[in-house]
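What follows is a single structure, and I will ask about it in a moment.
With one protein chain removed, the remaining protein chains of the complex are shown where they sit.
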Amino acid sequence: MTSRFLEVRDLCVAARVQKSALTPIVKNVSFAIETGKVVALIGESGSGKTTISLACMGYARPGCVITGGSVRLHDREVLELDFLERRRFRGTDVSYVAQSAAASFNAALTITRQVTETPLIKKLMSANEAAEKAVSLYRELDLPEPETIGHRYPHQVSGGQLQRLMAAMAMICDPKLLILDEPTTALDVTTQIEVLQAFKKLIRDKHTSAIYVSHDLAVVAQVADDILVLKDGEMIEYGPVDQIIHEPSQDYTRELISAAHVMPKRMPEIRTPTIQTTQEDVTEPLLVVDNVTAGYGPNHQYLALHSVSIEAHAGRTIGIIGESGSGKTTLGRVISGLMGCKQGEVRLGGMPLAGSIGTRSRDELRSIQFAFQMADVALNPRHRIRKILGRPLKFYFKMSKGEADHRVDELLDTVELPASFADRFPRELSGGERQRINLARSLTAEPKLMICDEITSALDTIVAEAILKLLRELQERLKIAYVFISHDLSTISKVADTIAVMRDGKIVEYGSTVEILTPPHHNYTELLLSSVPELRTDWLDGIEAQRTTARTAAAG
Amino acid sequence: MTMPETELRSPLRELLSELTPTVFICALILVGFILVVIFAPLIAPYGEGEILTNDSFALQGSEGKAQPGSTLLLGGDFLGRDILSRLVYGARVTLSVALAISLLAFLLGSTIGFLAATLRGTADAILSRIVDALISFPSIMIALIVVTSLGSTFTVLIITVALIDATRVFRVARALAMDIIVQDYIEAATVRGEGLGWIMWQEVLPNALGPLAAEFGIRFTYAILFISALSFLGLGVQPPHSDLGLMVKENIQALLYASAYDDLRYALICISPALCIATVTVSVNLIVDWYLKSTGASLPEEL
Partner (left out) sequence: MTLTALIGRRLLIGVFILLIVSVLVFAGTEILPGDVATAILGQSATPELVALIRERLGLDDPVYLRYLHWLGGLVTGNLGTSLVNGADLGGEVGVRLFNTFFLAILTASVAVPLSIVLGLLSALKPNGALDRTISTVTLALISLPDFLTAIILVTLFAVTWKFFPAIVNIRSDDGITDIMHALVLPVATLVFAVLAHMVRMTRTVVLNVLTSAPIEMALLKGIPRWRILIVHALPNALAPIVNVIALNLAYLIAGIVVIETLFNVLGLGRFTVESVQNRDIPAVQVCAMIFCAVYVLLNLLADVISIIANPRLRHPK
């Protein structure tokens, strides 16, 4: 018996584009996993990493076909098994943890019913044994109320808990191979670390082999033994984790590493202000959010912002950081006029702004522009770029068609895109190009202030890096003020001059970037900071003790 | 709204490359019917009300005794009129009335539907509840009451059925717009300060156009079936105009002839107008189905 538990050789998968045509999406991928080891598949969207992990279970998504190669699992050739035989090893020998537990749990069944389903169906345990096993797994995974949490329905527990419950579901039969498909991507940073720790402990304690699929190199570094770097379905580099991180042999891997979401290590990397900080008292703030309280529902019933005050200065960036539910997006919406406020006011250049879009003057609307997170849904798919960029010109400046066309060409040049893109539709552009158009649309209005709502979050790391660079250049040239909203502290620290840390609708810490990032930190900031993975393999183990203290302090 | 030509060209070309023989035939049939509607007087061998023979239900290919030298290619109706000619004129009436109904229904239904979705809040709630109540009337019932009280003229018929149909279109248009209105590009237009008109016609409509076109096909077939049913009940198009539904009603006695003489050719006299209706509706539906399938889903092969 070989110690290689899984061996994938020359795997090829193709997607059926039309009735007959097949387009390869995974090309000749080979790797192997020894018992108890973790291999990470890393790559950006479209790299084929999920497809490969599913093929290891002999499964191809609708529209995909496994066209060649071999997947040897222990002593079986998975790709030669029929449906019945594949069913036999799934859930028991190999199990799968999906990217979004919230979507993958069946809303109509209780959690334990789903967790214990496989051993019961395959008659591996009695109902009592399975239930006990489930509870002990819940306990190992640090889930609250392990005795009763399984009686709930999926919608009754939080996202982070659900992801761990899915791990329990995967581990119930003590599988020899665990496939984790971006299991922490949908989670907030502080939760991500907790789930990551739980997974790592589980894999180590049970001596399980695992495939860990992720786009995040720093996360992968914490759990993997080997890393396989993928791009467009092809293997770029394959080797032990230390070698990939410290001595990458390929340019693409180096690019990935330099763009990874890690905190800048040295202070010089942190944003140096474009205007001297000492002058701050002299310059009037461009935007003042003064003691704003706002919420959703009739009469602001559900408050999302409590007495929030911030300032933004021309040519400077204020970063708003927080996790989901912190109120950071609401703040952006209040500034832009998409939402009114219950108390307090927003002033632009000293003048109070009306609460809603309908009552703001066209010039006020023009001065504040909003850049959306997802460029692919923020651009009307039925409009050409020329119309997308031309409309604000006609709307705000009453430009003629000729003038607008000319200006559109200039704007495309500003965001480093060729003028020929004007006649394209958004779907004919890549994600990064679309985000540039999204920014260009905000620039057409020649705004004084731009609200950037998670504009890099949906982008692959390398593309995101380029967008941030562009933002900085634009600011230096046009002296625009940015309100940069993000959940990612490492991104914020690269762009912001001042940072406001938000939690539960309140600002918990507010100051210059250097102040915020230099110890001593506020408890919650400390928790956030310690949640950003570092690109070294021993970070997760070292951080545990430090975080426990930070978490209790932040909660208290 | 005018859509630049090129905007439609590339998806259209894509679509045409997947054209199946069935769909091609259906399209040919529809073109044929359109020609018949336009050139009815040139195509029909005889007049709409011209009586060619004194017998009821002359068989296919028999000679018109009242008009020497004439032939009843598809037979004669209960008054001895040429079925083929009446089919041509009947199709003309049925199809143009159905088209007028669908156009009117779409103009009304989608405008109000978009409006409800864009305005949201109270306006949407009120409009939706009214439509809920209106939709709970069986459509044939409303048509019955209105047509009987106001008289069955073309205007009354078209406006009544279009209003009934508009409630269905409203729902579809509103649902489509609701999906579109939550997209960020609508918010981007809102935050720019755009008015209701721009958002409805420039942002929402282009994105709803594809599904709406498919829905138009389906509603058009319903309109054909609906006015045929009304005419069949004697409440739709009134004699002496011919209409495909009315022709079935007029010639239903032919079935008894078929039974008495044990000759199915008589049944064909009654069935042929219904078959005409079916040919058009099947063609339209097949084309719509093909169009919708080009964005179809598929399942894991193991299920």
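Each chain carries a letter (A and B) given by its place in the written order, and its residues are counted from 1.
By our rule, a residue touches a chain if its C-beta (ideal position, glycine included) is under 8 Å from a C-beta of that chain, and two chains touch if they have at least 3 such contacts.
Computed from a predicted structure; not experimentally measured.
Looking at the complex as a whole, the chain kept out of the display touches A, B.
Considering the full assembly, B:248 is the residue among B:74, B:127 or B:248 that touches the omitted chain. From the set B:38, B:141 or B:182, the residue in touch with the chain omitted from the display is B:141, counting the whole complex.
Contact between subunit A and the absent chain runs through residues 54, 57, 59, 61-62, 86-92, 95-96, 98, 100, 103-109, 117-118, 121-122, 152-153, 155-156, 169. Hidden from this view is one chain, which touches subunit B at 129-130, 132-134, 136-138, 140-142, 144-146, 148-150, 221, 225, 228-229, 232-233, 235, 245, 248, 252, 255, 258-259, 264, 267, 270-271, 274-275, 277-278, 281-282, 284-286, 289, 296-300, 302-303.
Criterion: only the chains that are shown with their structure count from here on.
Centre-to-centre separation of subunit A and subunit B, using mean CA positions: 49 Å. Within the complex, the subunit A residues that touch subunit B are 18-19, 59-63, 83, 86, 336-338, 357, 360, 362, 365, 369-370, 372-374, 377-384, 391-392, 395, 441, 445.
By the touch criterion stated above, subunit B contacts subunit A in their complex at residues 4, 7, 18, 183-185, 187-194, 202-203, 206-207, 209, 297-302.
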